[in-house]
Every structure is written in structure tokens, then in C-alpha cells.
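Presented below is the structure to which this report refers.
Excluded from the complex is one protein chain; the other protein chains are retained at their positions.
We just call them A and B in the order they show up, numbering each chain from 1.
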Amino acid sequence: MDFPIFHLDMLGNRGLIAIIAILHVIINHGLAVGMMPLVAAMEWYGHKKQDQRWDKLAYKILFVCFLITTTVGALTGVGIWFSVSLVNPYSIASLIRVFFWAWFTEWLVFITEVILIVSYTLTWKKWREGKDKIRHIKLGFALAFFSWVTMAIIVSILGFMMDPGNWLADNSLWVGFTNPMYLPQLAFRTPLALMQAGVIAMFLILCFTRRDKALRADAMRAAGLWTMLFAPLMLLGGWWYYSVVPENMAANLSVGLLTLQFTEWHDRLIQIVIGSLALILVVAQIAIYRPNRVPRWVPIVPLVAIIWMTGHFERVREFVRKPYVIGRYMYANGMRVDDYPLLQRDGVLAHQTYSTPLTKAEAEAAPANLSAADRAALLGRLQQGKDVFMNTCSRCHTGHGVNSVTGQFQRMLGDGKWDQAAIVAYLGNMHEAQPFMPPFPGTQQELDLLGQYIGHLQDNRVPVSGAQAAGVTVNPRYTAEAVAASKSEESAK
Amino acid sequence: MYRLSRWLGERPHRTTALNILMLTLLLAMLAQPGLFLLVGGLTVAILALSGLQGAFVKLRERRAGKHPYEMLYLWAPGATAILLSAFGLWLISDSEAGSATYLLGVILFGFEAALLVLLSADLRPGRIVVAEIR
Partner (left out) sequence: MSATPVPVDIPLPMPAPEPVLIAVLVGFFLMHIAFVNFMVGGTFLTLWYELKGLKEKRYDDLAYAVSSTITANKSIAVVLGVGPLLAINTIYTVYFYTANALTGIAWISIIPLVITAFLLTYAHKYLWHRMESAKTFHILLVVLTSLIFLIIPLIFLTNINLMLYPQKWGGVQGFLSALTLPNVFPRYIHFLLACPAMTGLFLVWLFRRQSDEEIAKTGFERADLIRKGYQWALWPTAIQFLVGPWALFTLPEVAGSMAGVLVVFGISVVVSMVMVLLMANETRRAAEQIGRSFGGICFLMLVVVLLMGAGRHMYREAAVSEHRELVHKRTQDYVAAAKAARDAAPVQPPAQ
């Protein structure tokens, strides 16, 4: 509405965030938060036993982590900011107003973490003996601690988005921090990260100890035990997290057949968590029992399971948030709950600053046998329909790509020409049938326009274009001249 | 065949493990979850006791240095195997015979029960020495 609307019609806007964010989580859980304690412990052990082999192995593992975390890891973190700002600027901008200092603090911790990991890696070979070595080991443990702290801070912010607690009444940072989702999520993610690191370490150990069987056996056993140690904690944390689903989300579960979808996802998540856990433990068992006989591909299996689990977990977390993007404050379409009476009275189009123009390709397939005037009128209506779509649907849906509206309607209404009345009737009542859909924030007329546009999409398969390609048209009511004029009118009164 | 029996004869626990696997296969084919639960549960209990006995012996041997790492090494694998075999049995009892979950449960149970045999054997005196914390 008040930002030009960036839109990816094939991948979908959520997909952009999802890919970047999941990649980031996998790297920071498995290679930073979980792995740094393990590397530091290995270095400490090697020093204690005066055994250079452990030291060398720890360094090799660290180096791999260093390469990946300082490139893909760091940049996907920035990428989350970039992508969220593109996809839902209303929500992220609102969150920053409340959580600025939390993110600022997190950033200071990140700076420390970067400096620590860079110095930890680059001084390894220089600080080899005596006091230097001890200093280096302390550096390792400091790094491990700081990695965890950054996760602790960011988990609070994420937990907040699922259940704002008292944020609506008291928009303050501290209230957000003490929300009920916080500790359960942290209790789940910490052992998950440690176990993930254990599995990755097993893989790397197999790669790096091909010639030293004795070291391989000891190291694999250590990694296996490390992994096993945290399993019960992950199970407990996961159970705690699962049981603290925000009240209104839990209430949804009893509403009709269409919540089946959510329930299925949620139950599936539990299955995947337990299944992944079992798989990780089996691999850990093999690593402990016969460390020298583990083929290198074996640790990759639970790793894939963890990646699947992480993706699913994030998906459910997003799902559970709906229809809101900020619980009870802002819907997923970017509109505030408080603004609904105004928008439903006047319409979204009356208040939008920007219109996303139809490209030529998008406007085609309008019937050719119309008079010029009729054609112009039709295109006008289609443009309005597109604007309604962009403002109210496009944050989660595409026209023809992932999670497309055309796909939804094809499932419901079949392949024949869709009946306009049926589309409009469905859209008007969607939020009652599907609790994770926000109510429509516009007028009945706008529903009709949207229905017409969706009908048009059935014939025109061109991907819907966003402002990044099509540009924007400015609403004449909200130009600088218009606003300045109304300003001087008011001061004249 | 001759090679198999020679291999089995080298270590007695190998025969036991093989027996466990054949038992699992038999129980799976009978497709009686109740029976599986009973027999499987009893098997795990017996193996667990045997393992416990070995673990306590090892514990007494190492009175001197009860390092937490060694304790973990002593108890964690067995505990995990017991839990996972129980989980396997739960999967079996909770599903239709022949379904994917059933199969998964059977494989998990069989694997973990066999592993319990092998782990218990490792705890017999004179077997693989635990990673020593010198």
C-alpha cells in the first residue's frame, strides 16, 4: 500500500525469505552455535593430552566452519534483512521500532563474534605454545559463548512474533523479551544446534582422519557421545516448545475440517523431529560402536533429515503465526488490525499510494472484439483488480507460481471457466473457513474487482509483475501537491 | 555355509545377534503386534539386564577414575539402544501390519536389539577397552 510492492510471481515472496533464512539457520546452528564448543573442547583436549593430532583435527574442522560461516553464513544473515524488507516492509519496519535496541545489542554481539572467529582462526597457528595456547583456548570458549548469546537474543524476537504477550498494550522491548515462547524455543534450539554440530563433525572427522585409524576411532566416538549427550535435552525442549503453542492458535485446532491442514503439518513436525532424532542417534551409535567402519555418507543422512526438519519447523512456525505477521497487531498482508474498519469502509484502493501497473503482456487475453471504450474500461477494472491483489494477497500468494491463487481456484472450481460469483463468495468468507487467512480488508466492490482479476489470470498465464519490474503509478490523491494543499487548507481554518 | 559358521563361532555373541535378527523377522511375519510387544519387550529386558550386569562390572573395575566422559561412554550407548528399541516396539504396536511405520519399527527394533547384544558383549571382561582418559 505505502511501499512499491516487490513481487516474485514464480518463486513466491515467502520462498525468497524461506530459502535465505533456512540456509542461514542451518549454518549458524550446525557450524557456529553448535560447533564452536565442540572445536574448543577438542583443542582443549589436545592441549591437555599434549596430543597434536587432536589440535590439527580441531583446526581443520574450524577452518571449514570459518570458510562457510564468514561467507554464506554472514551474507544470508544480511540477506534475511534484505529479503524481509522487500517482501513485508510494513512488518519489519514496525518490529524495528520496538526491537531496535535488541537488534542493536545483537549486532554488537555479532561484531564481537566475527572478531573472535577471525582471530581464533587466524591466530591458531601463531599462538601455539604455553601461555599463548591457553589464551587461544580461552578465546575458543568465549567464541562459543558469544555464538550462543546471539542465538538467544534473536530467538526472543522470533518468539515474540508468534505471541506478542502484552505488546499491544505496552509496546516495549522488555515485554517482548519476556514472552512465553522464548525459553521453550531456546531450550529446543540449543541442543538441536549441538547435535547438528556433532553430526557434521562426524562427517568432517571421517574426511580428515583417513590415515590415522586410532585418532579416527577416538574422535568418532567423542563426536558420537557428544551427540548422544544432548538428545534427551532436545526431546524435552521440543516437547516444551510444542506444548506452549499460543492459546488462540490452539483454539483454532477445534474449528472445523479446514484446520486439519494445520494439524497435519504440526503432527508431521513432531514425527519428523522424533524421526530425525532417532536417525541421529542411530548414526551416533554406529560411530561409537564401530568408528572405523562408518562410510562417509552415513552422517549425511541425519544431516539431510535435520535440514528437512529445520525447513518444516520454520514452515510450521510461519504457519502458526497466521493470519498475523505480528500477532494480533498486523495481518500477514501487511495491514494493521486497527486499520481494518477504515479500509473495509473506504476500500484499499482509496488509501493506496502506489498502483502497480499491468504490463502489456499481463493485459493481453482480454477479449479482442470490444470497442475501444469498453476495452479501456475493462483494462481499468483489471488494473484495479491487480492492485487489490497486490495489496491484499501478494505477500503470500502468487498469480501463477508457488501457492498461486489460480492453483487454489483450480482445485476448488475445476478447469472450466470459473464463475465470478463463486470466486467472490469464497473470498469474502475465506477467513471464516480458513482461520489462517486474514479477513479481506476492502469493500465489496473491491472483492468483485479482485474476482474479475483472478478470472482474468485463468486466461492470462503471464507472471504477475511487481514494482521492481513494472514501476509504480502514484495515486493523485497522495501526491506532494495534494497533501501540501490539504495541509495549508487546514492551517487556514 | 562353512565360512558363516566359522565366523559365528569366533565370537559367541555373533550367534546371539543373529538369533535376535531371526526372531525379529519371525515376529514381523507373524504380524501380531501384541505378541511382538510381549516377546520384544521381554527380549529387550533380558538384554538390558545382561548389559547392566556388564556395565556394573566395568564400573567396579574403574573405581579409581570415574571420569564423566567414561561414564557417558559406559552408559549412553546402551541406554540409547534400549530407548530406541522401545520406540521401535511402540511404532510396531501403533501401526498396521505391513505399513511403512510397521516396517520402520521392525527395522529399528531389530537393529537396536542386535546392537544391545553387541554392546553387552563389549562389556564382558577382556573385550574392547573403553577410551582411556589417561
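Just so we're on the same page, contacts are C-beta pairs under 8 Å (C-beta built on N, C-alpha and C of every residue); 3 or more make two chains touch, one makes a residue touch a chain.
None of the values given here were measured: they were computed from a predicted structure.
Asker: Specify the shown partners of the omitted chain in the complete complex.
Answerer: In the entire complex, chains touched by the missing one are A.
Asker: Any idea which of A:Met10, A:Leu75 or A:Ile270 touches the chain not displayed?
Answerer: Of the candidates A:Met10, A:Leu75 or A:Ile270, A:Leu75 is in touch with the missing chain.
Asker: Just name the one of A:Ile61, A:Ala223 or A:Ala470 that touches the chain not displayed here.
Answerer: A:Ala470
Asker: From the list A:Val337, A:Ala363 or A:Leu457, pick the residue that touches the absent chain.
Answerer: Residue touching the chain left out of view: A:Val337.
Asker: In the complete complex, which positions of chain A touch the hidden chain?
Answerer: Touching the missing chain: residues 1-6, 16, 20, 67, 70-72, 74-79, 81-83, 85-86, 89-90, 92-94, 96-101, 103-104, 107, 110-111, 114-115, 118, 122, 171, 173, 248, 251-252, 323, 328, 336-342, 344-346, 351, 353-354, 431-432, 435, 437-439, 466-476, 478-484, 486-487.
Methods note: only the chains that are shown with their structure count from here on.
Asker: List the residues on chain A that touch chain B in their complex, please.
Answerer: Residues 49, 218, 221-222, 225, 228-229, 231, 274, 278, 281-282, 284-285, 288-289.
Asker: Spell out the part of chain B that touches chain A in their complex, as residue ranges.
Answerer: Chain B residues touching chain A: 69, 72-73, 76-77, 80-81, 84, 87, 108, 111, 115, 118-119, 122, 131, 134.
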